[in-house]
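One protein chain omitted, others in place.
Take a look at chain A:
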């Protein structure tokens, strides 16, 4: 589908407009991403937070164009540096991957080829975008491995992925993603499989490299701690939709959506006095085939009675609550703020 959109190219480096990625299955249509819009500038970091099945990974694969040619039905617009990608051909998007945009996957062992050495895999990616000899590309690979903190890079370049430890593998993965200086880097749960001390090293490394290359970074995770460390803006996803978007400070200090409250209340925190009990969200995340009617969160929402019956009948709109802080909730703004200040915040801070 190559309908040139009527809307002009945006000024932002990356902009998604009403992106929808649906998968037809035997059981019904899975609306993994259902109307997602956001903007991201160079040098900035966006954190996408959500539980499993909220559509965060499908979004990232969609931006990279990895759903093209599959069964996915994609609509909407993805603008990357003045270029629209949803309508672009598969071959064209392939030339952008690696150089313009790259991805760090969650599980480095299964996303690297076990038969080739780490060096060969970096060299291959580099030589697709740069017409250089193998020797030059190899030097570059060694250089990249050194920069992500792998000891003895000139020796380790000839190692196979299985010879690396988990943390080193993730570093090699980052080296591979960064080998062509991508302008957009998407990291999908980059540290979930790692121990905390290694996670700290990797997060520091990603921040340093982002500063150096001034690239735009999207970090996808379920760990609110990781998001708080890295992100300028945060997008909270639930059931394929953005339910809250704002600056990191908005989301952590002035959250307005009951789901965001639930996420924050579910998480034990080391930086505060221990609370007696956690405040979990009841129920389980919805199946994307059977998204609840009206507000997708309504079966789990403790405040559904306060929406005047709209919770199950009407899908709430994503409305700006305050400069750049968007919330998808039926409750009026003043009521949401009152609930946060008077009910949720005191409980989370403990007595």
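Observations, loosely collected:
Here, contacts are C-beta pairs under 8 Å (C-beta built on N, C-alpha and C of every residue); 3 or more make two chains touch, one makes a residue touch a chain; residues count from 1.
To be clear about the criterion, contacts and distances are computed from a predicted model.
Matching "NADH-quinone oxidoreductase subunit F", "ABC transporter domain-containing protein", "HEAT repeat-containing protein" or "Cytochrome bd-I ubiquinol oxidase subunit 2 apoprotein" against the UniProt entry of the left-out chain gives the name "ABC transporter domain-containing protein".
Screening A:18, A:163, A:195 or A:212 against the full complex identifies A:195 as the residue touching the chain left out. Summary of contacts with the chain left out: across A:266, A:290 or A:313, the touching residue is A:266. Across A:209, A:226 or A:311, the residue that sits in touch with the chain not pictured is A:226. Considering the whole complex, the residue from A:278, A:319 or A:338 that touches the absent chain is A:278. Counting the whole complex, the residues of chain A in touch with the unshown chain are 51-52, 151, 165-168, 195-201, 203-204, 222-229, 231, 248-249, 252, 262-271, 274-275, 277-282, 284-285.
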